[in-house]
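Here the complex is missing a single protein chain, while all its other protein chains stay put.
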Amino acid sequence: MLNHAIKRLFASVFVILGISLLLFVMLRSLPGDPAVVLAGEMATDEDIVLIREQLGLDQPVYIQYGRFLNRLIHFDLGRSARTQDPVIYDIKTRLPNTLLLAITATFLACLIGIPAGILSATKPHTWIDYLATSTALFGISMPVFWLGLMMVVVFSVILKWLPAGGTGGIEHLVMPSFSLAAFLIAFIARMTRASLLEVLSQDYITTARSKGLSEQCVISRHAIKNALIPIVTVIGLQFGRLLGGAVLTETVFAWPGIGRLLVDSITARDYPMVQGVILTFGLLFVLVNLIVDLSYSLIDPRITYD
Amino acid sequence: MTENDQTKTNDSPSGRIFAKFISNRIALVGLVLISSYVIVALAAPMIYPSDPNILNLNQVLRPPSAADFLGTDELGRSVLGRIIWGSRVSLSIAFVVVGVGMVFGVPIGLASGYYGGTFDFVIQRCTDVLLAFPAFLLALALIAVLGVGFINTVTSVAIAMIPQYIRLVRACTLSVKEQVYVEAAKTVGTNSFKILYRHILPNVMVPIIVQTTLNLGIAILFAAGLGFLGVGIQPPTPEWGTMLGAGRIYIFRAPHVATFPGLAIFLAVLGFNLLGDGLRDALDPRFKG
Partner (left out) sequence: MSHTETHPRNTAERVLNVSNLRVRFETYDDVFTAVEGVDLSLLKDKILGLVGESGCGKSVTALSILRLLKTPPARIEGAIAHKSLDLLTLPEAEMRHIRGDSISMIFQEPMSSLNPVMPVGRQIAETIILHRGVSKGAAWKQAVEMLNLVQIPSPAQRAKEYPHRMSGGMRQRVMIAMALACQPEILLADEPTTALDVTIQAQIMRLMLRLKREFKTSILLISHDLALISEMASRVVVMYAGQVVEEARGRELFLNPLHPYTKGLLSSLPVIGQKFSTGKRRLNEIPGVVPSLRDIPNGCRFHPRCSKAMSICREQAPKLIKTSNGIRVRCWLWQ
């Protein structure tokens, strides 16, 4: 088990290195003098010289990359071309907000999606099933930013129940997290339904029934645990889509997270910031996948990795 | 607590007939939706002959009326007209993106899965890195480097889609490769290229077709998302996402400006999803309930 964990850790590190290399290459390939580009429009000539030195632009490329990595390890992501403040500062302040949104959305999605999927699977081809399935289909087809705006129209403009944006209390969290969660709810509901239906057709379910267990018991004690195993996988994999959606949701609701930071930086051509945020997203995603992968053995006793 | 007889299911024959009927109908709805979009896109000059980009500053933000069925936007342009012409934009993006994705992704995936070895290893590590990213963020990152606009939007979304195709095709190739008939063909001496073309590709086609249908919807969503953020297709080109983004600030005064383009996106993606699901049900015998 430990062996596998270490292997996966190495693989993750490798992936992060790959991302950093990609970013390094991408930013060097921008038109113009990299130092000028990275310094930004507000930079003085001195700043540019400083940056040129810092990046070692007169050095061969691999040394530049080496320096780049070195800085990364020390969490030095450079300075924002817009504010000249360290990039890491903005990221540190805003990352928790994005995490709050993402985690709340995941939580909501499980809370609503899994029971919906179970209900669908235990009463297949009934009106409940069709209602749940069609709602799920709508959920995965809806653009998250449109859903968010529609919620604003209904709940802020017409009903005036909830604020249209910003942070504050729970009432500010409701709409952003729900609109972000929508597609995940739909996805989880569909997966749970499919998974449970698959499990219910297995032999050991017949065995359980032959022992005289009530259908309720069969489902809750025997079927669900087996059905949930692939769901956990899915959640880990879909976390990436959640992060992508967070960028859009944060924009709709003026939520102060790193998603909005990314968009603002792109429009402002603040490349150090863009680089920093993208690295953060990558790191986050890789981390989540690692956790999900390692937690398989906890959920499914058949997986032992030795 | 109700007594639950598992043996008395709702899986009656009439229930099952109904289910098949419904799922066929659902795919049909998808087909109808998509066809409508395609027709509208192709017939746009006939349906809405005027230029959708012409400003009319006397008529800004008018709500839906007899003159403009869906109202006017912040520059007085007809929302309906822009949605109609926008279908050309979105559909062309969708087909080009998916086309490029397939052209690159399918052969690489096939080769990677079939030949294995170092080539496969390298490709796999590269796709690992690319897939380590949420696809939308990858597209966003590429936009950051390439800049905004139509071509860059298409490029970024296509590149974001390629690794996914590679993975899918590779996985299918791997499982088909193990089948006995491939062994048989090899034993007889068929050359690799023929094997790939005649045996493996046809069997890999089904999941590719299903995924492609779904990807058309995803491409529209991504392009619209980029447009919404202002970093995709730029105004005055009438892309639905861009329209939504521009209309966002008027949400309190004139919600129709943002609502209808979004509805267009939703229905298009829904159509592709319905069609994709329906195809999956119809073509994949292993897929249950």
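For clarity, chains are labelled A and B in written order, and residue numbers in each chain start from 1.
In this text, contacts are C-beta pairs under 8 Å (C-beta built on N, C-alpha and C of every residue); 3 or more make two chains touch, one makes a residue touch a chain.
Everything numeric in this text was worked out from a predicted model, so none of it was measured.
J.: Please identify which residue in A:Gln202, A:Ser220, A:Thr267 or A:Ser295 touches the non-displayed chain.
T.: A:Gln202
J.: Which of these, A:Thr83, A:Thr167 or A:Asn226, touches the one chain of the complex that we don't see?
T.: Within the whole complex, the residue contacting the unshown chain is A:Asn226.
J.: Could you tell me which of A:Ser214, A:Thr233 or A:Ser297 touches the chain that is not displayed?
T.: Hidden-chain contact among the options goes to A:Ser214.
J.: Can you list where subunit A touches the absent chain?
T.: 202-204, 206-214, 221-222, 225-226, 229, 300-302
Please note the rule applied: only the chains that are shown with their structure count from here on.
J.: Which of the residues in subunit A end up touching subunit B in this complex?
T.: 11, 14-16, 18-19, 22-23, 26-27, 29-30, 123-126, 130, 137-138, 140-146, 149-150, 152-153, 156-157, 164, 194, 197-198, 201, 209, 214-216, 218, 240-245, 247-248, 251-252, 262-263, 265-267, 271, 274, 278, 281-282, 285-286, 289
J.: List the residues on subunit B that touch subunit A in their complex, please.
T.: Contact set of subunit B toward subunit A: 1, 4-6, 9-11, 15-16, 18-19, 22, 125-126, 128-129, 132-137, 140-145, 217, 221, 224-225, 228-231, 241, 244, 248, 251-252, 255, 258-259, 262-263, 265-266, 269-270, 273-274, 277, 288-289.
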